[in-house]
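A protein chain is absent from this complex, but the other protein chains hold their places.
Chain nomenclature is as follows: A, B, C and D, assigned in order of appearance, with residue numbering initiated at 1 for each chain independently.
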Amino acid sequence: MSKKKTTHKKASTRHIKTGKSPGTVTYLGSREGAKSVVNIMEYNQQDIHESTIDVYAPSNFNKIIDHIKTPSISWINIIGISDEKFIENLGNAFALNPLSTEDAVNTHQRPKIDEYDNYIFGTFKMLYLDENNVLVAEHVAIVLMENMVLVLQEMPDDVFKSVRERARTKTGRIRTKKADYLFFTLLDAIIDNYFVVLENVNHKIDLLEEEVYDNPRPETAHAIQELKKEILKIRRFIYPVKELINKLIDSEHVLISDDTKIFLRDTMDHCTEINDSLNILREMSMSLMEMYMSNISNKMNEVMKVLTIMATIFIPLTFIVGVYGMNFQYIPELQYHNGYFYVWGLMIAIFIGLLFYFKKKGWL
Amino acid sequence: MSKKKTTHKKASTRHIKTGKSPGTVTYLGSREGAKSVVNIMEYNQQDIHESTIDVYAPSNFNKIIDHIKTPSISWINIIGISDEKFIENLGNAFALNPLSTEDAVNTHQRPKIDEYDNYIFGTFKMLYLDENNVLVAEHVAIVLMENMVLVLQEMPDDVFKSVRERARTKTGRIRTKKADYLFFTLLDAIIDNYFVVLENVNHKIDLLEEEVYDNPRPETAHAIQELKKEILKIRRFIYPVKELINKLIDSEHVLISDDTKIFLRDTMDHCTEINDSLNILREMSMSLMEMYMSNISNKMNEVMKVLTIMATIFIPLTFIVGVYGMNFQYIPELQYHNGYFYVWGLMIAIFIGLLFYFKKKGWL
Amino acid sequence: MSKKKTTHKKASTRHIKTGKSPGTVTYLGSREGAKSVVNIMEYNQQDIHESTIDVYAPSNFNKIIDHIKTPSISWINIIGISDEKFIENLGNAFALNPLSTEDAVNTHQRPKIDEYDNYIFGTFKMLYLDENNVLVAEHVAIVLMENMVLVLQEMPDDVFKSVRERARTKTGRIRTKKADYLFFTLLDAIIDNYFVVLENVNHKIDLLEEEVYDNPRPETAHAIQELKKEILKIRRFIYPVKELINKLIDSEHVLISDDTKIFLRDTMDHCTEINDSLNILREMSMSLMEMYMSNISNKMNEVMKVLTIMATIFIPLTFIVGVYGMNFQYIPELQYHNGYFYVWGLMIAIFIGLLFYFKKKGWL
Amino acid sequence: MSKKKTTHKKASTRHIKTGKSPGTVTYLGSREGAKSVVNIMEYNQQDIHESTIDVYAPSNFNKIIDHIKTPSISWINIIGISDEKFIENLGNAFALNPLSTEDAVNTHQRPKIDEYDNYIFGTFKMLYLDENNVLVAEHVAIVLMENMVLVLQEMPDDVFKSVRERARTKTGRIRTKKADYLFFTLLDAIIDNYFVVLENVNHKIDLLEEEVYDNPRPETAHAIQELKKEILKIRRFIYPVKELINKLIDSEHVLISDDTKIFLRDTMDHCTEINDSLNILREMSMSLMEMYMSNISNKMNEVMKVLTIMATIFIPLTFIVGVYGMNFQYIPELQYHNGYFYVWGLMIAIFIGLLFYFKKKGWL
Partner (left out) sequence: MSKKKTTHKKASTRHIKTGKSPGTVTYLGSREGAKSVVNIMEYNQQDIHESTIDVYAPSNFNKIIDHIKTPSISWINIIGISDEKFIENLGNAFALNPLSTEDAVNTHQRPKIDEYDNYIFGTFKMLYLDENNVLVAEHVAIVLMENMVLVLQEMPDDVFKSVRERARTKTGRIRTKKADYLFFTLLDAIIDNYFVVLENVNHKIDLLEEEVYDNPRPETAHAIQELKKEILKIRRFIYPVKELINKLIDSEHVLISDDTKIFLRDTMDHCTEINDSLNILREMSMSLMEMYMSNISNKMNEVMKVLTIMATIFIPLTFIVGVYGMNFQYIPELQYHNGYFYVWGLMIAIFIGLLFYFKKKGWL
């Protein structure tokens, strides 16, 4: 139900967008009217400083911008991207191309990575299961600049929590590396979560498979189709990522160090694995439908067999009793004293004969 | 119905075309005999001037041609392309290759972009839904020359209205840019509309899906097949566009500035998204048919079950009553005073036993 | 029938060919024993001269060869290629590689273009519908030499008639161009005709579609399979052409001018369109079969419903009348004066109840 | 039956091979224990000399090796490759890489061409139909050295007979060319024979198609599946050859002259044709199964129709006669003198009415 609504929503918002000039910053998501919150984490090998800024208080806007000049690494995390005006100002302050700012809030944007002279811009889908185990696809944009990573996301982060933790505890590599390593780490956190999502799909397939074998109902077919659609949707979000990372590895951009590229190679391996899994899940979901159809056929066969056995046994017997129900003046058998029992004998013989026949056919 | 006619029309016109010399300007569409109307919008950063020219009035033809020499940007929009003579003259006046002029009026032409020394020629399909929600595929040709964009289309424009608006209001980027930006904007407007068309297909799939689940009829299968054909048709018009734009981005043609290429990259992203959607819609439409077949099988199963249950219950009972309808002289049971009621008891026992059996089988 | 024979013929001729040395000129078609006729059209911008030469008259052979030396363009058209000796002599006289001569008469040859130092050799399939609307695939070889185009075909030409016409009337570009333009024009004429053939296939699909919806019979399935085979066959002849032309465009061969390449680009566009259409026709023919199966299932469903309704209504009624046909001494109901009418009442009630049940199920 | 055994044989021999050092010469075929026979044909433009050498006679081994030094072309044909020791010695004498010698007797080896400094090694599958029309896939290895071609095959040659003939008669090109031309000719002879094999498959498809239309039985489905497996098997042997020849054409190896490459181009054309045919045969075999299923459905439909017509006609009639078999004291109709005939009239009317109904439904 809710899915259908989203689909229609998408259509209409797209419709509204049609006719606007390219580069117009237009939020297309479903969380309109929410204020933006800005979390900043600034760190170098020695120190780390975290703060939350209310950007709607006067002069606070500049507090964000000031991080451009500092030599330590800043991770600026913006939660809530429906305030188009604020995002546009931010984009201008960080000298982003209007097309980037537009993509940052365009929740329908396909995953992409664009390289500009002074920054690298990427948007991805953060996929996770919410508390009701429903798949959420959250739009997230990550901008890598010199000494700074700007993240724009729709909801308070979940997937990035572990990265934040590792930065704080000084144990991981994050604190000793440049901004490109932070960029990689965030990307890696997003992609790592794809495994969880795929595992959930795998689990659904297992459940449906059991249902198909034990009790295939029309609802089962419906659920299989819904699953196939979900896989198509996930695929659309996940599939392009591998190529993007490959492009990043081949890139000559100054902001990406060779050192980080080794880690990106590892991430690309994960992407390959994810895409392999996606293909396997796809094939398995298609096999499910095939299995469902074959089980329906088997059920039908069973129904037909019961009917055929019953009918084949009783139709000739009913014919026989009909014969001796006729009112002809002269039916010799009717005169025999034990005729009735002879007929029963005949019928039992036929009954047993047919049982043997069905046994031989393997129908019993 | 009307679709079939178009198909046949196409065949016959193609037939007529066969045997003509390449470069012969031949209109192949269905709006023959219509006169051409020319709208001209000339602008630079300061001024904008719009005019409509009756090209059939003497000396007006030159009014169009004169725009070649002006330094400001001219958008020459020709509506109605069935006047082959006029179009041919126009092509010659603008020094177009005869092959380009031919393609401009060849409504069966596949989307293409050809680069010549002095101009870039592109034809596309403008897809939109008319007032009856029927898909219209309008042939449009766009020629980019120095300081000039020439548009040839079949019907008064719809999709370009917003571009015109933005040019007038001076708010967009159009007025500050060269002709290549106008060329891009028109292309972008066409492609943006593809989203609306795909959304409409998506909506149709949703409706058909509901029908398949609730009430699958032979008409449903027919509608699914029609939808698949429509998707094939749209695909044919939309699919090649991505590659064309990619070629344009890689092109070294002087008429395309690097600045505009950044915008074209964005358009290509949209094309990728559109092609992804097309593939998903295709798969979904194929799943629909599969779903339909599985529901038909389920219905059949249900019918068979009713038959089997009825027959299996009543066939043995009918046999029993047949037995006691026989006319043998000596049937002991018939003599029992309560024989009739004993038989009823037996039959009720059989009836209940079979109900239990069916219950256990899960058929009830 | 006739198709099967051709297939077997092919096999056996292939068999005969097996074991011969490569370059052996062996005619493999079905029009053996026919004499060759040679039509020559020699032209330049001013003059045009047509003649038919009886090559079996003495010294006439040299008349053909003499055209090598003339500066004006010669189009030498050979009709009938089963005279292997004559073709071999001709090939030698024109200094063709024996492999080319072999391919020229090998009617099973796949479309190909081979470039040699002094000539370009191509073989294609000329596809057209004969007077009985049956698809004919005629083998044709076209050799481009300096100032000369040599055409070898099996039957008097049909597809090339319009080219001949255009050359005569001086209106087209042919007379003003070199031999490579003539080569292109002939190619273009062949490919243009593919549209007609595809349109015919499209028409057949429309007819079969109607049949599938209105009256699907086993013959319909047969016809669909035959159509699929025909599409496979056409595809085999048409599909490779695009790549060949592409190769020609990329070629550096002196005999192909840049000017002609622009026209070849246009032809390649047509090939792309044809291949697209072929793919769509293929998909549509596959959908037909799917549609057929779904309609067969629907028909079966309908049959089952009629059986089930009839059986379900009358089986319990027949049971009831059986009950009162029993011969027990004491059946109280039989004594009631109106018992017969009560039973009718009961049966009518059951009848109506079951009708309502079926109505509710949507089976009526 | 025999096929299954071969499959298991393959498995076990593979098993035995596992664990051996690479380059170990191990015969894996089914003709173990056979002695090798060596036929030698030495020729130049003037002379030709043929001999058969018994390699097990002392000092005869060197007679083979001596051909290395002669300037005329030697075609050394070894029949029977199960004598591993002999083959290994031979490989060493001709300075072959142990991997080549291993591949020469490894009858499971996929088609391959390996280039070494001093020779080119190729293995192929010689496919032909034996006297019982059963497909035989014979392993053959061909080694091209300077002035020498070494052929290793399992059985006395069949496919190469025509090459031998042509070499003897001096009419073909073989005698005037170098060893690489002989190498090409042998390859060409193998590939030419693939056409015969494919034609046989085509013929089987025709027969099965007839069977599917006329009398589809479970055995038919079985035969279709067997055919599909045979096509898969053939495909595995034939498919890689095209690419191998392409590699040979692109090769810079001194042993392959440019002249021979022109002939190889022709052979590659044949390979393309063969691969096209294979794809078409594959699609046709898949269509067969689809066709089979649709005909089974049609048969079922027919069965159901007969049942439904019979049941629908007689069930109501049987009900009626049941009504008048009831033993109620008072059934008015039974008293009518012509009641019996009225009932017959009613039943005939119902019978005719139902016939009309079925006629209208198109079931008769």
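Note that in this section a contact is a pair of C-beta atoms (placed from the backbone, for glycine too) under 8 Å apart; a residue touches a chain by one contact, two chains touch by 3 or more.
Just so it is clear, the structure is predicted and the values come from calculations on it, not from any experiment.
Peer 1: Based on the whole complex, identify which of A:E50, A:D66 or A:E283 touches the chain you can't see.
Peer 2: Counting the whole complex, the residue in contact with the absent chain is A:E283.
Peer 1: Among A:I65, A:V196 or A:I348, single out the residue that touches the unshown chain.
Peer 2: Counting the whole complex, the residue in contact with the absent chain is A:V196.
Peer 1: Using the definition of touch stated at the top, determine which of A:K35, A:H49, A:K247 or A:R265 touches the missing chain.
Peer 2: Spelled out, the listed residue whose C-beta touches the missing chain is A:R265.
Peer 1: Of D:S51, D:T176 or D:Q225, which residue touches the hidden chain?
Peer 2: D:Q225
Peer 1: For chain D, enumerate the residues touching the unshown chain of the complex.
Peer 2: Chain D touches the missing chain through residues 4, 7-8, 10-11, 14-15, 17-23, 97, 99, 108-110, 112, 114, 215, 218, 221-222, 225, 228-229, 232, 236, 289, 292-293, 296-297, 299-300, 303-304, 306-307, 310-311, 314-315, 317-318, 321-322, 324-327, 331, 333-340, 343.
Peer 1: Can you list, in ascending order, the chain A residues touching the missing chain?
Peer 2: Its contact residues with the unshown chain are 161-162, 165-166, 171-174, 185, 188-189, 192-193, 195-196, 199, 202-203, 206, 213, 262-263, 265-267, 269, 272-273, 276, 280, 283-284, 287, 290-291, 293-295, 297-298, 300-301, 304-305, 307-308, 311-312, 315-316, 318-319, 322-323, 325-332, 361-363.
Heads up, the rule we're going with is that only the chains that are shown with their structure count from here on.
Peer 1: Quick one: which chains contact chain B and chain C both?
Peer 2: Of all the chains present, none is in contact with both chain B and chain C.
Peer 1: Counting shared numbers against all numbers at the contact of chain C and chain D, is it over half, same, or under half, different?
Peer 2: Comparing the two copies, chain C and chain D contact each other through largely different residue numbers, since under half are shared.
Peer 1: Please compute the angle of the rotation superposing chain A on chain C (C-alpha atoms), rounded to a multiple of 5 degrees.
Peer 2: 145
Peer 1: Starting from the mean Cα coordinates of chain B and chain D, work out the distance between those two points in Å.
Peer 2: Centre separation, chain B to chain D: 44 Å.
Peer 1: Chain C to chain D: how many Å between their CA centres?
Peer 2: 27
Peer 1: By residue number and range, which residues of chain D touch two or more other chains?
Peer 2: 325
Peer 1: What topology does the chain touch graph have (line, ring, star, complete, other)?
Peer 2: Graph shape, chains as nodes and touching pairs as edges: a line.
Peer 1: Got a list of which chains touch which?
Peer 2: A-B, B-C, C-D
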